[in-house]
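Structure provided below as structure tokens; questions to follow.
In this view, the complex is presented without one of its protein chains, the others remaining in place.
What follows is subunit A.
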Amino acid sequence: MLRKGIALAALGLALLAGSAQAATHPKEPEKLQWSFEGPFGKFDQAQLQRGYKVYREVCSSCHAMSQVYFRNLGQKGGPFYDSKYPNPNDNPYVKALAADIQVGDIDSETGDPIQRPATSADHFPSPFPNEAAARGANGGAIPPDLSYISKAREGGPDYIYSLLIGYVNPPAGLTIQPGQHYNPYFPGDLTASWTGKGHVPQGGVLAMPPPLSPDRVTFDDGTRSTVAQQSRDVAAFLAWAAEPKMEERKSFGLAAMIYLLILTGLVYASYRRIWRNVAH
């Protein structure tokens, strides 16, 4: 009797623990299909190239990517990898892309600060000289470094895509401070600025204005430049930037898995053989 009761109580506890919690949560990011998902997934190089263009022409005016070097663009698995140039520093496309960008340096003769064209050995420059300048230009918020943003947010590329396409007019009853923008995918708590009826709206406000608009970027491969297309492509580019070794990792993993599986099978066979005469 007692034992049954305890077992039931335990079952009840287990069920309770499984159920979800409720609070003011942002909207679930839209779940997209990505070419780089799954154990055999690879980046879509054309998509990465378009994504780079979106970053370069739009996002880079506010966001640094200081972990990414121009040479990375020409590495295996990167947007401008060309098997003719195993050393990305020789890749003429990468050199040309770098040379388009000015980076700060010191004149080695006079010691004066100068601007010079970047080389493949430079990392992407920061748009602001320091944090105070970044804050000052963005209503008090610092645009985060985008090198690893894809790993630093729950949902990764799905979240970034959703955030970029997600800007909508705030529902009536929500007070938005100047310089702030409502986005249902951005985590936040709007209880304090909500005077409307019904539930507090999902999401939060952020200092980034909607950065994309139709035809904001012209894609060289003729792809139609909708906001959704730009968002998808830049999210894929950021996923690559966060995990530039992903393709190497997965192909290495395949070899490791095959090796381990064969070895496991062999050792299991030896186990059966060695133990065959032992009653246990």
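What we mean here is this: contacts are C-beta pairs under 8 Å (C-beta built on N, C-alpha and C of every residue); 3 or more make two chains touch, one makes a residue touch a chain; residues count from 1.
We adopt the following convention: contacts and distances are computed from a predicted model.
Between the listed names "ATP-binding protein", "Putative spermidine/putrescine transport system permease protein", "Cytochrome b" or "Ferredoxin reductase", the UniProt record for the complex's undisplayed chain reads "Cytochrome b". Among A:I106, A:A133, A:V168 or A:L263, only A:L263 touches the chain left out of the display. Although one chain is not drawn, its touching partners on subunit A can still be listed: residues 3, 6-7, 10, 13-14, 16-23, 39, 67, 72, 144, 147-148, 151-154, 187, 242, 244-245, 248-250, 252-254, 256-257, 260-261, 263-264, 267-268, 270-271, 274-275, 278-280.
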